[in-house]
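What follows is a set of notes on a single structure, which appears directly below.
Excluded from the complex is one protein chain; the other protein chains are retained at their positions.
Right after this comes chain A.
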Amino acid sequence: MIPGAFDYHRPATVEDAVGLLAKLGEEANILAGGHSLIPLMKTRLASPEHLVDISGIGDLKGIAVRGEEIVIGAMTTQFELITSHDLEKHLPVIAETSRLIADPQIRYKGTFGGNVANGDPGNDMPALMMCLGATYAVTGPGGSRDIAARDFYQGAYFTSLEHGDILTEVRIPIPPADHGYAYEKLKRKVGDYATAAAAVAITMADGKCTSASIGLTNVSETPLWASAAAELLVGTNLDKASVDAAVAAAEAITEPATDMRGPSEYRTKMAGVMMRRALERAQSRAKG
């Protein structure tokens, strides 16, 4: 399969990239790792006339602790997330999630920014970013702005990004050291998107849940932040009745399509099962 012809551009700075995208117009696409875009181009579902390769922009790479936040450059690869000491120390759930994305080869090239910005409801990072309360830094023709992950996803492949915008970095508040976390993903095989998946972050004190946040992957047009479900857990000791109620509340906001991963009802139930398992594992890891 041969992609359609295009002109290739490789800017060295974010400013140059934004300028190029503005100049070239709607027929220009950003090329990051390429592992979502190139398959679309090979099947001619996408035929951009220009590709703006942002892999030469050094500012977009890297993982840093800045104050109370972890800052991850958009072009940081999944492999780099898995092998980062800063993330292992402060946000191990990111590596746990990265290991469940695609396969080893794809994780060397696939980028964090591409995963969160593409708007594919099957991608794993968006629900996790909603769960963790991340902020996306975006630069476009009008300058730079911040968008909360929880406000970013509008529909399948439809986000708050406008043409010409580049996601530059993601900022994530560092959770308390004793927080519990887990990402649970049901998939049919290595490399598959989730039938359903759940991200959970909690804190506990004296056996009671003091905060909870839950994200759900691939059970709606967008990733979901299950805030009502999480609220039902706060103040409880995560007893069965409370967890059952929270799982029911989370299942109620899902609207999965019936597809080759299963009927809609099944995928809703699997979202509940993944959430329950993630919660159990998060509780076992929470030290409060």
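Operating definition for what follows: a residue touches a chain if its C-beta (ideal position, glycine included) is under 8 Å from a C-beta of that chain, and two chains touch if they have at least 3 such contacts; residues count from 1.
Criterion: contacts and distances are computed from a predicted model.
Not every chain of the complex appears here, and the one that does not is recorded in UniProt as "Carbon monoxide dehydrogenase small subunit", selected from "Spermidine/putrescine import ATP-binding protein PotA", "Carbohydrate ABC transporter membrane protein 2 (CUT1 family)", "Glutamyl-tRNA(Gln) amidotransferase subunit A" or "Carbon monoxide dehydrogenase small subunit". Considering the full assembly, A:I2 is the residue among A:I2, A:A177, A:A241 or A:M260 that touches the omitted chain. Where chain A meets the omitted chain, the residues involved are 1-8, 10, 31, 34-35, 38-39, 41-42, 51, 53, 55, 79, 102-106, 108-109, 190-191.
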